[in-house]
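Below is a slice of the complex: some chains, not all, each in place.
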Amino acid sequence: MEAMTEDGKGMCYGLQIHDWAKSLFPITRSLTGAGVRETLAFLSDKVQGGLEVDEVPSGSPAFDWTVPDEWTIRDAWVEDEHGNRVIDFQAHNLHIVGYSEPVDQWMDLEELQKHLYSLPEQPDAIPYVTSYYERRWGFCLTHNQREQLKPGRYRAVVDADLEPGVLNYGELVIPGDSEQEVLLSTYVCHPSMANNELSGPVVTTAIAQWLQSLPRRCYTYRIIFIPETIGSLVYLSRNVDHLKQRVVAGFNVTCIGDERAYSYLPSRAGDTVSDQAAKHVLHHIDPDCYRYTWLDRGSDERHYCAPGVDLPIATIMRSKYGEYPEYHTSLDDLNLVTPAGLEGGYWALRRALEVVENNVVPTVTVLGEPQLGKRGLYPNISTRGSTSATRVLMNLLTHCDGEHTLLDIADLIGQPMWELLPLVKQLEEHGLVSVRQAV
Amino acid sequence: MEAMTEDGKGMCYGLQIHDWAKSLFPITRSLTGAGVRETLAFLSDKVQGGLEVDEVPSGSPAFDWTVPDEWTIRDAWVEDEHGNRVIDFQAHNLHIVGYSEPVDQWMDLEELQKHLYSLPEQPDAIPYVTSYYERRWGFCLTHNQREQLKPGRYRAVVDADLEPGVLNYGELVIPGDSEQEVLLSTYVCHPSMANNELSGPVVTTAIAQWLQSLPRRCYTYRIIFIPETIGSLVYLSRNVDHLKQRVVAGFNVTCIGDERAYSYLPSRAGDTVSDQAAKHVLHHIDPDCYRYTWLDRGSDERHYCAPGVDLPIATIMRSKYGEYPEYHTSLDDLNLVTPAGLEGGYWALRRALEVVENNVVPTVTVLGEPQLGKRGLYPNISTRGSTSATRVLMNLLTHCDGEHTLLDIADLIGQPMWELLPLVKQLEEHGLVSVRQAV
């Protein structure tokens, strides 16, 4: 992708982002608990002013939902009669079913099997299983591992607490000229998996750094790091009026770190500026990108775009959740998510935000086609054929009618919007166009 | 078609409807006369309260048209010099050209030929010919029969009256909660032919029985049995203001009894709820159904949808008039029209009416996606892939925004609307959606 070398520095973001992911990968995250706090603390260090971390008590209502008890997992294993740990949380945190209740019990293999989860079609993968809203305990393991279990007695131990506590989330507001906001949401509730989910928070953090580095921003950027589903519901239930008044665009950031594909999932409305920006960017980055529909939704957009909430939130991904074989297994690791994959995801999201941020409405200031020649904007010798730079400039100008946004124009003339930005600036300097903000 | 066994009773309607058609088949119907009255009387017996049969005198104006004289046909034949009846109305009522004036005259074969109609390409078929608005007499016969006529003298006898009388039609109003109406129109003016037209009135009568069997109806249903063209013009001219104020949907019922195809013909506007319902139903019953355009019209929709009338009347058919080889010949009989064909036509029309009747606008009552799990609406274990019942429920819920009708939603999520009805009821019972009528 050209964007990777935009400022001549090669892969300037991917390696850094991948390093962050490596640091965060081993942490045992869940909806609640120490892992979420540790993750938020790590990311907080990367942004100016840090994240504001909030906590919400278990039992708090969130629209139709309730904040669950806090889960603290210390250790978990299954040992055989000889004391060998045949399944061991210390080896991989996916071995424990998320939100397992405490247990310490001897049983036959037959009884144990009722608490085991494996994938016969992916015999080398440990599946990711949770049971947030129904109390149970269980262990996940590779199918190969499971088939080696011999009849006999086993002791299952889950050393955990599942008791009233808090749910945490982090928030960062980067002010802009306008009170209107762009919302970025990403989640921090999955244990050791890389595309879904670590790619989300680490790319979002790099985006936050970029936004903070800008001399000014048109919009205010609100970035939240939350546990999926219950976290977005909690956040929405506390801020829905504010968000409905302020948010003009936004993205849910998830599955944005592998190299295999680019994907777009629309908002429920399907035609918000976020959708237009995402489609525009992905079309120019990867014309073969996947375009999903609202029927394929599956993350927090379900709540952000729910009837009555109706925020303009679209999703730009690399390989979409549920659509790649490693999804929700131990195979979704930092070999799958690469520096190049993250770099590409970063740029796709950044381009989309640049599109939103710079989506002005330009108006040409003269009647008839301007005389570019007298301003040195028209070449002395023009070559027949191929869309030259001059042609792009003239195609841009001809649509500066005060009705089309720059993004509309970019789509009309088939150019990446970010390549039109310097032309608009040039035309402004020559007094040939004036601009106003789109929203 | 699955619909046939919907209530586990197999073909519960088709055999009954076919029996009615058998009873009515031999009657000599025309625009006017005893055959129409006999047909209306038979159908009147099948519905609660019977049909209200009205009569309109010959000479009455109907917009640009005038009710013609009443035609009474008693007998008609052509006999040769030996007194053999070589063409005989008693053998098949299609042998006489509809509205033939009385005659009793000897002539040469050459002269007779001017009054004969046959189909060289379909030598075994007696064609259906009428001459309502120009006085003539004539006989129809198979081309094989015609070719056996030998030179000689023939006597042509038409024992008929063609004199001022009345035009009859039948009407049934089945009241509903609303004064808004759904109009069904079908015609009773063709002699012994089955798909066009007997399938129309018999399927419509079965639909009337079903509507009367419902504990309540949202809309009022107005069902008329009329002679084609002049009948709909008469009815319209007497009721056009009422119909324009009240009718929100409706169908012209014709050619709905063979097994070979499903067909849709739009209203002139093309996007009424009748059109949307017809397209939705046929898409789910038969994705390969024929979709005609307004240019292919040819029945009473010409008047119902005429400029200034503009009723929302669409047409659901099996094989469309003019498009099947037996059309308007003696081959359009009760072998072509079958119990299974009628059953399918019945269900297509009933489904379309169910769609109109139940086209509520559902609104979800909570913000964010509802928690289905706590209501037992979400499975404990969900399988990857395939659109599960839960997924359908969630797809339904996500569009319950108070703006989309249930039919809109069904199209958005690719489900038959009638399969969503029990889900809406379930969601209402759980207090998760409220509904209002669409129109």
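When the chains are written out, they are named A and B in that same order, and each has its own residue count from 1.
One rule holds in what follows: a residue touches a chain if its C-beta (ideal position, glycine included) is under 8 Å from a C-beta of that chain, and two chains touch if they have at least 3 such contacts.
Because the structure is a prediction, the values reported are computed rather than measured.
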- Task: Tell me, please, the full copy count of this complex, given that what is shown in place amounts to 2 chains.
- Result: 3
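The rule is simple: only the chains that are shown with their structure count from here on.
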- Item | Where chain A and chain B are represented by their mean Cα positions, the distance between them in whole Å | 55
- Please give the residue numbers of chain A that touch chain B in the complex, ascending. 62-65, 133-134, 232-233, 236-237, 240, 268, 294-295, 297, 302-303, 305-310, 322
- Would you mind writing out the residues of chain B in touch with chain A in their complex? 363-364, 366-371, 373-374, 380, 384, 395, 398-402, 413-414
